[in-house]
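What follows is a single structure, and I will ask about it in a moment.
Omission of a single protein chain aside, the complex is shown with its protein chains in their original locations.
Every chain is named by a letter (A and B) in the order it is written, and numbering of its residues begins at 1.
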Amino acid sequence: MALEMTNSIPVALMTHIDGYVYPNEQHLLWSVLIVVYPYVTGLVAGAFIMASLVRVFNVRELEPVYRLSLLTSFAFLLVAPLPLLFHLGHPERSLQVMITPHLSSPMAMFGFVYTWYIMAVLLLELWFDYRKDFVEWSKTETGIKGVIYRLFTVGVNDLSERSLRLDARLAKGITIIGIPSAFLLHGYVGFIFGSIKANPWWGNVLMPIIFIFSAIVSGIALCVFVYMTMCWIRRVAADDHCLDAMGKFLFYALVVDFAIEVLDWVHRLYEAEESVHVLKQLASGKLFYTLLVVQVCLGTLVPFLLLGATQLFQKAIAMAVRRRIYFTSALLIMVGVLAMRWNVVIGGQLFSKSLRGFTTYKMELGGQEGWLVSLLLMLLPFVILWVCVKLFLPARPALAENAAAASAVVSRV
Amino acid sequence: MRTHFTRRNALHGLMGALGGVFTLSAARAAKAAVQKVFVSTQAPKGYDPTQHKWLMALDIEQCIGCGLCVEACKTENHVPKGSSYFRTWIERYIIKRPRPGSSEARGETLVDSPNGGMDGFPPALVPREEILKSFFVPKLCNLCAHSPCVQACPVGATFDTPDGVVLVDPNYCIGCGFCIQACPYGCRFMNPETKTAEKCTLCYHRITRGLKPACVEVCPTEARIFGDLKNPVADDPIQKFIEKNKLQSLKPHLGTEPRVMYAGMDKEVR
Partner (left out) sequence: MPYRKMPPQVLRLVLLTVGVVVCYLLAKGILTPQSFDEYGHYRGSALQEVASQTPVYAGQQACAECHAKALEVVAKFEHKTVSCESCHGVNQPHIENPDVKTTRLTDSHCVRCHERNPARPGWLKQVASKEHYHGQRCAECHTPHQPNEI
């Protein structure tokens, strides 16, 4: 039993060790905050990919949810650096990552990829899509809202045909750049783990790919959840074609994600390297509930069956039932992907690099890296999203207008 | 914009240029002074890191598991007292005899390191008759030539010195812990007081003054061998060690090129 001071809150940590772990490995270093971070950036990337389906691949059915997905992506992106700042030993030195980045380190990419993504991709795409509305709203709204809208016009008030066409073309171009940027934003996180050859649970080639695909799955699920919740709050009927389209893409993304994760496991078990014994014990022991029950069964297999049923038997299943299936699957998938992040980050630290033993993760309730902080960090994006929706997604009439305008613009491109 | 080319303007320009030249050369001179000589009042003067290449080697046959090295390291480097902060530690390996009837060559291997071995080792729970082989293995930073920890640091706070040591800059480290995850040997930890990464420094503050690392100093059996590959002394222990023994290093398949070498190591040591 070791008494330790964690950020001036005395916490008695009883670490239960099975077998042998290196003495320095007894306490976990990367806590639940490092689980929240990839989860949040994954949602950012996934929501953006869904929005890009509208602009780049002209999936018309998804238009009602286009702006909402972009705003969701934005709200989560604002929160993304916070778990990292809370976790650093010296957050006041965090700028060093951008001032003297060590280019051999994937972590050094964070500052640049994040800045590029928020400025050159997300904000620009939002701006081009909203520019016409900003100009119009800045003329009609007063008070704080009016000031905000005027600020966002950046002084450009040209609303001519040519100008709007240029907006659409530039926005499409940005979305095309945005897709690989979203992959980079979340893929580098996967590479952070995939590059650690010291840890056999993390260091393999499939890690960035698995992260990207589970991000896409969770992002689409998040959009389903947010869209249906918003429609329920506003007492508006959700667009059924839109929901069916989202369900379809969610299913396909889930199939690919599941296939890649199965491939990872088959490969590990087949090649049976030195670490396979301790990893099998890890998966069936310490990670039994979070991996086998939550991530695989509840988070992947159940939604796979439910969504598969809606795809195969769409005509036979009533819309009301399909809606419930989409909502439930979305929730299960979001929980499942969070569990996947937990299994990777926490799971990778639960076993020793000597491959001879296990330690335990004692999560605190309060404190800088505890339950409460993580919960708050995961709720904060929804609060920001609520503010964004209030400012940028006015209720019913404008919604229909925006959908019509968006489709008109898209069709012109 | 039009500038009148007057004498005043010309004079101002000339003064500015001269001032710039003088400041530049002063800055360059200061930088050179810092570069060649250790300026800090306490640092050893005249030590040139490019003229040395330090190495530690370990003789497992000689290690008796007394733990004096672990204690000395903690004392010398003011390492936090808890049981999960070690710059160096000792592991005890107990390889049991195979179960009667099984056709295995050796039985299971048990490893332990109570408090890093700092207070010695209590008697094993395995009865004497069941022990086939047992030995102690000291562990420390492996002084990798291709350190994964240095590769992983996002800001350049941990680095390879020109004289073969891997150090952490505690005033620059942001405490992200990536280097700790990247080290395959478990030799790094997060110091709970400074909130920066910490590891064996090969007692850099001692070796630059001609002293030996604290663990080498107190080791009673010469299990830890230390030397300068660029300046071998008469009867250099490292040279003798290399001549006499077949040598192994830890986890060579990972490509970290650990320079610390072990003599008498068993295949069970990871």
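General remarks:
The rule is short, and it goes like this: a contact is a pair of C-beta atoms (placed from the backbone, for glycine too) under 8 Å apart; a residue touches a chain by one contact, two chains touch by 3 or more.
What you are looking at is a predicted structure, and each value in this text was computed from that prediction instead of being measured.
Interface note: of A:Thr100, A:Ser284 or A:Gln314, the residue touching the hidden chain in the full complex is A:Thr100. Which of B:Gln51, B:Asn171 or B:Asn231 touches the hidden chain is settled by the complete complex: it is B:Asn171.
Those residues of chain B that touch the chain absent from the view are 31, 34-35, 38-44, 47, 49, 61-68, 72, 75-77, 92-94, 120-121, 123-124, 128, 131, 134-136, 156-162, 167, 169, 171-172, 201, 203-206, 208-209, 211-212, 214, 217-222. The missing chain lies against chain A, touching residues 95, 98-100, 102, 119-120, 124, 128, 131, 154-156, 158, 163, 166-167, 170.
Please note the rule applied: only the chains that are shown with their structure count from here on.
Note: centroid distance chain A to chain B, computed from Cα atoms, is 39 Å.
Put simply, chain B touches chain A in their complex at residues 82-86, 89, 91, 109-113, 115-116, 139, 148, 151-157, 172-178, 180-190, 192, 194-196, 254-255, 270. Chain A meets chain B in the complex at residues 2, 4-6, 15, 20, 22-27, 29-30, 84, 87-91, 93-94, 96-97, 100-102, 104-105, 107-108, 110, 192, 195-199, 349, 352-356.
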